[in-house]
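For reference, the structure I am asking about is given below.
Omission of a single protein chain aside, the complex is shown with its protein chains in their original locations.
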Amino acid sequence: MERRSNLVAVFGAALAGAVLVYGASSVLNPYLLSIIAFLGINVILAVSLNITNGFTGLFSLGHPAFMTIGGYVTAIMTILPARKAHLLPDLPAFLARMQWPFLPALIAGGLVATLAAIIVGFPVLRLRGHYLAVATLGLIFIIQGLATNLDGYTRGALGLNGLPELTNLWWVYGWVLLTLYVCWTLKHSSLGRTMMAIRENELAAACLGVKITRTRILSFALGAFFAGVAGGLWAHLVTLITPTSFTFLLAFQLVVIVVLGGSGSITGATLVAAALTIATEALHPVEEAVGLYGLSQTLLAIAVLLVLIYRPKGLFGMAEPDLLAWIRKLPGRQPTHSGSKRHREV
Amino acid sequence: MKSILTRLMTAAAVIGMLATVPHVKAADPIKIVALYNLSAGGLASIDGPSLNGAKLMAKQINDAGGLLGGRMIELTAIDTKNDLKEAATGAKRAVSMEGVVAGIGHSDTTFALASAPLFQAQGLPFVTSGATSPDLPDMIGGEMFLACFADDVQAHAMAEYAYNTLGIHNIVVWTDNAMDYTKGLSKYFQDRFTKLGGKVLLNDIYMTEDKDFSALVSRLKANPDAQGVFASSGPDTAGIIIKQIREAGIKLPILGGDGYDTELVSTVPGPDLSDNVYFTTHAYVGLDTGTAKAFREAYQKEFGNPPENAFAALGYDAMGLVADAIKRAGSTDAAAITKALNETTAYPAVTGQIAFKNGSRIPSKPVAIMYVDHGKVNLKTTVTPQG
Partner (left out) sequence: MTAAYVLEQIANGIILGSMYALIAIGFSLIYGIVRLINFAHGDIVTIGAFAMLASITAFHAPFPVAVIVVLVVGAAVGMLIERIAFRPMRGAPQVTGFIASLAVAIVIENLGIMTVSAQPRNFIVPAYLGAFIRLGPLQIRAIDLAIVVLAIILMTALAVFVRFTKAGMAMRATAENYNVARLMGINIDRMIMLAFAIGSALAAAAGLMWGSKYSQISPLMGLIPGLKAFVAAVIGGVGSISGAMLGGYVLGLAEVLFVGLLPPEYSGYRNVFVFATLIVILLVMPNGLLGRSTEDRA
């Protein structure tokens, strides 16, 4: 069966990645390591946004809100109880006493974000197109406002600093693999096809018995989970989280990545996320040398514009280029194409 | 990709260094990094001058022959773009640079909290020019130093001045809830003011991006007993607040902290409305000692305009303090520099003498109280606080 060679290829790629991570961790300086970590986090964000925006066609700008929720929850879980009492006086006693290790804390952050997504999703996901965009944008401001003003629970504008620097390349790599795995499986599952059906033609999908609302909420919630986890990873990389850590500007950047890579293409989202992270950092020294702060953003924006003019459907559209084709060719199998090649208007 | 990146970084770092400070490549330069918000956000109006001040000090030292027997100072400026992630990665980049011995920068506590821990982790001293929270050294660690006074000091000074000298016993407070600097300032002010016996009639809240204060102004008017307004604000909103309060016809004295130390306080309301405003800031304008005057003239000569605000002097002093510590330590070893900083007893900074006494890493410096009279900012008095 083709599956076995597929599995071998994927396992091999994951192993190669692990070797690279090991090599990088031992050789590179903290700055470069942190850039690669941010690259990984951006990939998680872009790929998870792809579930919501790409597969299901929901124009959601809400990712930063879920990052904030996830980030804060994770941070509250990992801070030492002694500090918690001092920093967050209004926190209920049972939370103040707890201190969890990183993985449960991250998962908790993701789950709370998912819960928020479900609660918010029921009313909000009835909206369509730009109306949904604005509603999810509003979500960012609402969460920011709550985080800033409920300072007994969140320490308000000062945010939570001195977070243990738990995020390292291994954690990020692990979550990247998980995210990619989940999204890939989703895309090639019947649930994934349902989501894409909703995106292509909702009326037709409804006629065919697709439960529209439930699927939309599911895709929203799934994206939110990974956004929450990414928020937790981010917070423990910067060691500081404030209400304005994740702004609407980040939401736009993520949408840019998803669209440039091709809405619905996991590979596209990954590659563009990586490329943009590297490009932004690489342009910093140039900026400083010339003294024109703001140059890197300008150049990137122009690049985005050019890509959109010449490839308006993004780099890969809905397709996943068969990167593993050459591996699959080895046992003498025919590579198949995945994903739909037909593009429609969003 | 990895090696290209490293090569790019090295090449770019070289370009960066060559471009920032003009110097003759002598023996090992002494590398210092400055982190400031240069290209975005409300802090650009104080971070830009701070960087200029630091650059001026570096240039003056280099022109005079450098430190430690002819070694030139190389100041690299990193723009943190009003973004905490940039502050963290910028700091990571800074400490990864070959041969960096110390860092300076930031005029806001939140940004200092993002950058300084990275210097702390590497054992490199970080001197902030303008981040004023008194909790910073405790929150970050032994490598964190302030070149400026702390918020509790300036807030107490203003509270005492308001109560004792201006005779204000009932006051309305406006607090910017979105900046921890303004929140801290407001809290310290109210603590001291009420301790002196004054009454806070109302603590009204706004957020940094708000431009419309009509509701707060109306509530202020609804408090006829108020004898003054303490509006804890950052540089971007101070002028707008003054304008809107005065436009409503309210003539009460408006009080503020060093966030008011920007020309926007005079230009935005205009000469008619910018009146009867008092604010605390880092003492330098009125200090007519030789160093302050010389600094002003040198700044004007180098950048073509007089120092925009006290933060320019603070940047100058932060850089100078680090250089002085290096001189006293006699080496560029980070631990030696930190020790020398701790032992500072009398560095003659332009903004007032810096001394780190009793193991504190916050200097006890004089606070200047400025008075805005029809658009003109004058020094009213200088107080040396007890605490």
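So that you can tell them apart, the chains are marked A and B in the order they are listed, and the count of residues begins at 1 in each.
The working rule: a contact is a pair of C-beta atoms (placed from the backbone, for glycine too) under 8 Å apart; a residue touches a chain by one contact, two chains touch by 3 or more.
Treat the numbers as computed from the prediction; the structure is a model and nothing was measured.
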{"item": "Selected residue (touches chain absent from view) among B:85, B:156, B:243 or B:361", "value": "B:243"}
{"item": "Among A:95, A:146 or A:286, residue touching the chain not depicted", "value": "A:146"}
{"item": "Residue among B:34, B:124, B:185 or B:216 that touches the chain left out of view", "value": "B:216"}
{"item": "Positions on chain B contacted by the hidden chain, ascending", "value": "38-42, 44-45, 48, 177-178, 202-207, 209-212, 214-216, 218-219, 221-222, 236, 239-240, 243, 247-249, 264, 267-270, 272"}
{"item": "Footprint left on chain A by the chain that the document does not show", "value": "53, 59, 123-124, 126-131, 134-135, 137-139, 141-142, 144-146, 148-149, 201-203, 248, 252, 255-256, 259-260, 263, 292-295, 297-298, 300-302, 304-305, 308-309, 312-313, 345-346"}
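Rule of thumb we're sticking to: only the chains that are shown with their structure count from here on.
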{"item": "Computed distance of Cα centres, chain B from chain A, in Å", "value": "36"}
{"item": "Of chain B, residues touching chain A in the complex", "value": "1-2, 5-6, 8-9, 12-13, 15-16, 18-20, 38-40, 76-79, 81, 84-85, 88-90, 92-93, 95-96, 109-110, 113-114, 117-118, 121, 139-140, 177-180, 183, 207"}
{"item": "Touch list for chain A against partner chain B, complex", "value": "24, 28-32, 34-35, 38, 148-149, 156-159, 161-162, 165, 234, 237-240, 242-245, 278, 281-282, 284-291, 293-294"}
